Every structure is written in structure tokens, then in C-alpha cells.
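Just one protein chain is left out here, and the rest sit where they should.
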Amino acid sequence: MAVPQPPVLGVGMVGYAFMGAAHSHAWRTAGRFFDLPLAPELTALCGRDAVSASAAAARLGWGSVETDWKALVARDDIALVDICSPGDTHADIAIAALAAGKHVLCEKPLANTVAEARAMAEAADRAAERGVRSMVGFSYRRVPALALARRLVEQGRLGEIRHVRAAYLQDWIVAPEFPLVWRLRREVAGSGALGDIGAHIVDLAQYLTGDRLTGVCAMTETFIRERPLPDSDGAVGTVTVDDTALFLGRFTGGAVASFEATRFAAGRKNSLRIELNGSRGSLAFDLEAMNELQFYDGTDDPDIAGFRRILVTEPSHPYVGAWWPPGHLLGYEHTFTHQAVDLVNGIGAGTDPAPSFADGLQVQLVLDAVERSAASDGAWHAV
Amino acid sequence: MAVPQPPVLGVGMVGYAFMGAAHSHAWRTAGRFFDLPLAPELTALCGRDAVSASAAAARLGWGSVETDWKALVARDDIALVDICSPGDTHADIAIAALAAGKHVLCEKPLANTVAEARAMAEAADRAAERGVRSMVGFSYRRVPALALARRLVEQGRLGEIRHVRAAYLQDWIVAPEFPLVWRLRREVAGSGALGDIGAHIVDLAQYLTGDRLTGVCAMTETFIRERPLPDSDGAVGTVTVDDTALFLGRFTGGAVASFEATRFAAGRKNSLRIELNGSRGSLAFDLEAMNELQFYDGTDDPDIAGFRRILVTEPSHPYVGAWWPPGHLLGYEHTFTHQAVDLVNGIGAGTDPAPSFADGLQVQLVLDAVERSAASDGAWHAV
Amino acid sequence: MAVPQPPVLGVGMVGYAFMGAAHSHAWRTAGRFFDLPLAPELTALCGRDAVSASAAAARLGWGSVETDWKALVARDDIALVDICSPGDTHADIAIAALAAGKHVLCEKPLANTVAEARAMAEAADRAAERGVRSMVGFSYRRVPALALARRLVEQGRLGEIRHVRAAYLQDWIVAPEFPLVWRLRREVAGSGALGDIGAHIVDLAQYLTGDRLTGVCAMTETFIRERPLPDSDGAVGTVTVDDTALFLGRFTGGAVASFEATRFAAGRKNSLRIELNGSRGSLAFDLEAMNELQFYDGTDDPDIAGFRRILVTEPSHPYVGAWWPPGHLLGYEHTFTHQAVDLVNGIGAGTDPAPSFADGLQVQLVLDAVERSAASDGAWHAV
Partner (left out) sequence: MAVPQPPVLGVGMVGYAFMGAAHSHAWRTAGRFFDLPLAPELTALCGRDAVSASAAAARLGWGSVETDWKALVARDDIALVDICSPGDTHADIAIAALAAGKHVLCEKPLANTVAEARAMAEAADRAAERGVRSMVGFSYRRVPALALARRLVEQGRLGEIRHVRAAYLQDWIVAPEFPLVWRLRREVAGSGALGDIGAHIVDLAQYLTGDRLTGVCAMTETFIRERPLPDSDGAVGTVTVDDTALFLGRFTGGAVASFEATRFAAGRKNSLRIELNGSRGSLAFDLEAMNELQFYDGTDDPDIAGFRRILVTEPSHPYVGAWWPPGHLLGYEHTFTHQAVDLVNGIGAGTDPAPSFADGLQVQLVLDAVERSAASDGAWHAV
């Protein structure tokens, strides 16, 4: 009574913090709900500290541990390298893994600099010619409501898009006594709210519209410039990243846009909001109600026109059919499972999944234009 | 570098449909996010058809298959029996498993009749004396927002509760052409909307208030009395269960209540709504926005009083600390993971977890009073 | 350059409290925004206390004062009597005014007893034969969103109606120290929440469905049975009306319904909620967001189906064209202006406006059945 199983896809993951936990869950879960051409196996977890990495592997369900990513990349039983380590490590690992013929999933932002991102995108292009796949982890594209939004735009239900209005609002550093963690230091994090959460809304805006930003006018601010050093006795250090970034932009398709990323919006815990207004209709979304999509159909009878709250839990909605009956909500980690599914399907089908490293580079170019514009008093900088 | 792992808890699951998939996910996931005293192992899945059961076991991650629940109950490597089969099978399996010293998790409703439920509750009491634990699967108690609601009631933040207003609204059989599935036949399903979803709101109302219903005035209706038989060529059969049940009730604590369960609320996919009004404040919840709890604090300065939308994703909120940062949503299946966690913690600690089989019996008694009242033109029937 | 004006319609109003202020505003305003066949004139206000009545007349804009309603009814310059005094005075005044050939607008509830209501309905029928018009003041029918709801039902957009779910929730007597005002005494107010606010949802449910209630199962409760007497030094009196009334019902068209009226829903200030579920769609409304109507169209493409939030401020929406551009909200008192408009239009056109006194009687009959059912433990009582 043996049930035929798909061939194994050995996964090696670098890093095991917040993203590592989310990715591990995805690898454990994807094949349990979706029919996959390959069965992901949690083959090895890689972390520099052997004790911590072993504990993480045991907790998260990984079969073995490596303490050097080069050893991980070299293993024959690993076909896919999943990079969840900080941004300054992405380029080296990804380029080496691709060169070794491993498929690569790389967390966003693709890199801390445009130069690194460009090198990675070139490496991905070369690897694709040899059938090696790569993907950057803009996981919010896999929120069913946002995948549905893209579908509605593709169907022409919005007509020509006039406005994109995007904000990613959090509040975890409102308190001045919050310490100077690594995310508040430019040398490690690259930037602040801009690269961490601003990157998501830039990617989503380009994904949803199908257009690219051509340039921006930007402003950044650091409200609290000194914070206590972690585990120090009252000593303080300088915050070297932005607390918030605001920018206006224009899209290739003619739309204008506003963006805002902040960690100082008291009461907004994880509010990624995006609204599109077109000549025929509008869409609105908030990640704090991630199973809902608001849609206005401008062609409706005016008597009954209005924003519909679509509960994106129908079998026909993207990704949803694999889960529960209508009205049963999905959560944050489902986006990572969907990401794993799309990547494994791409590998199985021999096609390049999106978002590509080139998409990641494009986001990096936008962030770079934002920083340049902010540094020159908001004047327009082309992407 | 071996990491010490908790002892294994062998789980055997009967049934592998909708609930089986949810429970399997819970057993696979609980120990990955929560520190458990025992490590659940998906030891064996039981289903009457060997081929289907094997396929399900492979997909859901179970180590072996049984085709007879008695064989499952007899296995030494199984310490917990998880009953996900239809309601008419619950009593036999649960009573045998408890007698064999297996902990039991039984899906709701506990049974199709009061007599069966009573026998199960008595068996659970006897087993508890021997350290054998049991729990009925009212999983919505494990929605963090509802667990928080219970906490707020316990803290006295609502004062004396005056009103309970509960409805469970779905719409999956609005179309007359929807076939006569087993859930619409009394001999299999016991009842219709009443037992399937009405049971949830009865349990939640009693859980949240900490009180019990003393009696009800009820009305039921079957809107569409004939439906096409499944896989038949136009033949029709009679619907023998309620399409909707409405009832009013009184609680031991003095509150009055209204309940409604229906599968005919067009556009309401899975809207379990419950509102409590007390002398000091109010709470409101809707499962279609399950990460939110609305709370009105009647002691607030009137200038700023209003229902707060609490996003129940803070580390201090029940169950939430094990998952993601604030603002990252949980979904439907998390409730089953939390249920598994609470049961395993109860087993580990040697304490009886809630809701007990006695709680399940109490719900059954309420449903029985509802049917008796509806059969006598709505006259009051004590529970 | 004289601009031709419509003939004057002399109005005499009895009572000048809350309702008197709202009606005065309506009479002052109706002709300023709507084209009316007759120009309402605030001819005389009637109140027993000459000093208070004169002050009210000056403030509210009435041209003269009477202290005896019989004198008001006898005046030649008064063509319409507007009854805003307490319920126990309605029958005498209305019947006399109709007999005198005056059109009558009577505040709800039509009367405190079925017998009075019946006598009034008969008087209205007789008067109608002589071209004398009457209307009972169920002003919420004139909320544009609810008038639109009725239109959508009439258009068949909901199909067969299965469910009516209505609640009118307030919280102004939650505090035990709130005094024993006249509304809490049966001899004056007739009943408590039932007649005051329950009457509104009964009328609306019948108006929106176009059907009548055939019977009810009911429960009432008085949570706080003794309250301080107003202006007394600690003395208390007995509350002799219901604090809340809950009832289930059935409609002539086959729908089932639940109703709840309460003054103990902490945080709900004036939340009149009504939801209809039909075979093709659903509607939902809350008076606390009175410019919005939620509509679910079950015939929509499932990908984009969802409750639409219709902002009922379009020119095509009922009553709205006379006011402001789209998106500009209307408030509570607009319903009274619309009521005046409909009545004056009926008088001008020589047609009977709705809701008629017969409609008011029907509501009274339902309230009576509710009280009878509640007095007999919830057993079904036909209307």
C-alpha cells in the first residue's frame, strides 16, 4: 500500500531567527496542503554558533547543522539554498550557491547596496540559463488578497491606474528608551524603515500595477537620534538610519504615487496599506486585515456602487483552494508557504519564478533614488 | 551536540477529512512554536478504506495506518486518541480509548445524543481518576481574541453581564440546487445548523460568561425541504435537519441571550459573532476578523470612550507570544495548534484541560432543550 | 420681481420637547430644499404651560401659542396637526383633529394600547374618504439608506427573504443611579424599550420586507427593579417597564426573524441594526453609520463578491438629490424633514402617505403579542 511520493528537494537554510522560523514552517507545511512536484526536505540548517544552531534545528525540524555556509553550499544532498541571514551576507552566499548550481531563495531586501544587488541579478541570469532558479522573498505578493488584487488589475477592472497610495506603518520604536538594536545602525541594516518595510511597498506597488517607478521626490527623518545601547549601563549611541521615509513618485504607466514607511505610527502595529485608483475602479488593502480586499467597481449601477469587502477565502481565490472552506482566515506565515510552493513549482516546471533577483534589484534602485533625493532636499531623482 | 528533546507522545487519529487535516497540522506544528512537556508524534492514522487512508497518511505526515479503530486503540505506541470521525462514532471510540488508558481529544459536538454524551462524560470522569485526560474540540476557545475576551470578563472589566448576543452565520446551502449531503440528513448529522455551528456559540457563550444557560425559547426552520441527491440523475430527497435555529435564553448569572445559527445568510461565509454587554463594559467579536476584539470600557472618560479595536497580536495576549511580532495575523488552523498545546500541557502537568467532556455534555443538553422548545412552539424549556 | 410661492399650509404642533424640536426643524426646513406643493407655516405651538410654551415657540420659530389642544384643533388657520406629546394623549387629539378635517402627523408609537390605536386607525380611514391625510411618525423609514434598502428589496435584488435580524441597542440607563424617569413607568410610557425603540425595528422589518409578522416568541427583563425617584432625597421607586425585550418571529413571506431592544448595551448609543438575508443577496444597516448601506449581491462573480459599503449620498438615492453633492453626509433630523416632505406631497397630490395609522396599529399588535408571549414563558403568540 505504498503511496508514491514526489522526489525529494533538499533544502539548506542559512539563518534561523524570525525569518528562519517562518521559512522552516513553510518548508514543513507546503507539501502537506499543496500538490508539489518535489518534496521539500529540511536537510540542513546553517548558523555560525553550533550550539544555538543545533537547538534551532531541533526546534524547527531540520535534519542536520552546518556552521559554515560554504560547507552548506557544497553539500550534494542540498538542491536549494534558502538565505535568511542579514542583508550584508546575501550577495556572497547567493552568488556562490548559484554558481554551485543550487536554486536560491533570498530574503529581502536583496542586498544592502545596489552594486551587490546588481551582481546577484547577473549571477541569477547566468544561472537561469543552466536551469537554476532564484527568487527574492517579497512574501507579501503571496497574500491571497494581494495576488487577487494583481489579478483584478490584469483583468483591466481598474482601467488606467491614476494613483498609488502606499504606507507601511509600525510603532515599535516610539519609546525613546527603546534600545539601539542592530536595525537602527546603518552599517548593519543598510537603512531604517526605508529598506526594512519601505522595500515591501515599493515591490508591491510595482507588482500590482505591473509598472515601474521612474523617479521620486523624498524626505527622511530620524526623530530620536540617540538611544540607549543594548545591555549597557545608561550609555547611549547614535541612531544612523531613518526612522521614517516619505516619497512621491511616478510610474511608467502615468500614475502618481505616495509612499510612507515609518516605525513611529503609534497604534499601527503592522499596517501595510495600499490603495490603487484607476479610471474604472479602485482597490484598497491593509495587512492588519490581510484576508480582505476592498474593491470599487466604477462600472456598477450608481445606486449600488460602493467598496466591496471581499473576504479572500473563496476556492477560486489565489492559493486559497488548498486550505479551508470559505470564511476561514489565513495568517502571516501562509505567505511563506505560498512562496515555497511557487518556487518549488517553478523548479519542477523548469520556469523562472517571480519575483526574480532582477525585481529585487529594481526595488534596490528605487530605494537608492529615495536616499539620493532625500539628501538633496527632495528634488526629483530618476530611478 | 545533541539537543535534549521531550519524551514522545504517540498520537493516533481517527478520520482524515476537514478536521483531520486541521488536527494533523496542529500535531505537526505545536512543538515547533511552543515549549511542550511531550513531543507529539503522528504515529498512526485510522480510516476504514486502506487506500484512501494511506494516501491521507502520506499527505498529512502520519507514520502508519490502521483500518479498524479498535486496533488503533490497542496499540502500545499510542498514548492519545484524536477522534475526527462523524458524531455517531464518537461515543464508542472515546469510551473504549479512555478505558484503554488513552488520553482522548474528541471533535465537537461531543455526540449526537444526550445519552451518548452523558456516557462519555462519565467515562471521562472515571478515566480522570486514573490520570487519563480528555478534551472536547471546541477550538474557538483558542482564538486569542476570545481567550482574551474571557480574561477581560474574569478581570471584571464588564461588570455584571446583562446581554449575550451570538450568531453563527454561513451561506453554503443558499442555492436550492445544492445537493443533499450527509450534513443535511438527521440520521447521520444529528441536527443541521444547530449542532454544527450552533454548538460553537453555545459553548462560547458559556465559556465567556462563566455561566450556564438555564433554559431556552426556540424556533427552527428548514427553508428548502427537498434537494437533489448527490450523484443522482435528478432524483431528490428530503432534508431532515434544520436550516436555521434561533433561540432566546437566560444565564445563571442573570443575563439574557439571543442565539442564531444559519446556513442561509447570503454573503456571511463564516461569521461567528458574539457580543457581551455588561454593567461596566462590552465586548464584540466576529470570526471573519478573528484577530480583533472590540472592547468598550464604560469607565472611560466620556470624551474618549468608544469601542476599541484591539488587534490581538501582542506578546501579552493569550497564545500569541509563541508566534510572530505584533500586527502579524494568525489564521484558522492556529486554534487547533493551541488546542493541542493546551491538551499536551494538561497531560504533562497532570491536570484536566478544558473544555471537558462534561462541558461538551452541557452543550448537548442546551441543544436538546432547543429542539424540545422548537417542537413545542417556542415555549420555555429548561436545560 | 415677485417670485410665485406655493399656498400656505398652517401647522399646529402639540408638544415641544425632543420630538417637538425635531419636527419644528423639519417644518422650517422642508420647503428650503424640496419643491413642495404647499408651504408649511409654523402657525401655532400648543403646550399646557403658557410660559414654557411661549419660550419654546420663540426658540423654535412658531408664530403663536395655544395652551389647550382643543383650541388648536379649532383654529381655521391650521390645516395640519402635528402630535408630539406623550403616547397617552395621541388618540384623543388625533381623532378630534381628523374629525375637524385637519391632516394629522402623529408621533410613534401610535398609542399606548391596541384599543386606542384601533380607534385611531378607524378614524383615519374615515377621514381619508374626505381627503384628510394622516401619517404615523416612523421617521427611520426616511433614512435614505433604509429607503434605498426598501427599493433594492422591491427590485428583487435579495430574492426570497429568509432572515431578518434586528436590534435596537442603547445604553442610557446602564447606571443603577439613573433616576426613575417617566419613561420607566408603565402608566405613562406604556412599555419600556419595547415600545420606545422596539417599535422602530418592528416597523422597519415590516417596511423593508413588505411582509407582516404572523407571531412571536418573546422574553422581557427588567435588570434594575428599583431606582432613585427624580428630585427626591434618596427615595426609590419601582421600575414598571421592561429594560429589554427579545423576540423571535415569522413573516408572512416565510422569513424567520430575531428582534432585540435594550437600553443596557454599554457603548451602543443608538445602534439600530437590521440585516436581511435573501436567496439572492443580503442587506445590512446600522443607524450609528446611517449614511451607509451594506449590500451583498449573491449573483456577483465569486472572485469579487462581498458586502459593498454603499455611501448613500448619490443624487439617485432617495431624498438625497435635494441636499449636497456625493459624499456629504446627512444627519438625524433629516429624517424628519423627509417625513414632512412626504406628508406635504401626499396632501398636495391627494394621496395617502405611508406609514398610515393602520401601519401604526399593526406595530401595536406586534408589541401586544410580544407582551403576551413574554407573560406566558415565551410560547408562540399570533399577532
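The letters A, B and C name the chains in turn, as written, and every chain counts its residues from 1.
Here, a contact is a pair of C-beta atoms (placed from the backbone, for glycine too) under 8 Å apart; a residue touches a chain by one contact, two chains touch by 3 or more.
Just so you know, these numbers come straight off a predicted model, no measurement behind them.
Considering the full assembly, C:311 is the residue among C:189, C:284 or C:311 that touches the omitted chain. The chain that is not drawn here is touched, among residues A:44, A:132, A:167 or A:290, by A:167. Touch with the chain that is not drawn comes from one residue among B:295, B:324, B:357 or B:380, which is B:295.
Touch with the chain that is not drawn comes from one residue among A:40, A:278, A:327 or A:360, which is A:278. In the full complex, chain A contacts the hidden chain through residues 158, 162-163, 165, 167, 169, 171, 174, 176, 217-219, 221, 223, 244, 246-248, 250, 254, 256, 258, 260, 262, 264-268, 275, 277-282, 296, 298, 305-307, 373, 376-380. In the full complex, chain C contacts the hidden chain through residues 1-3, 5, 18, 21-22, 24-25, 28-29, 31-33, 50-51, 54-55, 57-61, 65, 170, 172, 268-271, 287-291, 311, 313, 323-334.
Listed by residue number, the positions of chain B touching the unshown chain are 148, 151-152, 157, 293, 295, 297, 302-311, 314, 316-317.
Keep in mind that, in the parts below, only the chains that are shown with their structure count from here on.
One finds 35 Å separating the Cα centroids of chain A and chain B. Chain A and chain C have centres, each the mean of its CA atoms, that are 54 Å apart.
Measuring from the averaged C-alpha position of chain B to that of chain C gives a distance of 42 Å. Each of residues 268 in chain B touches at least two other chains.
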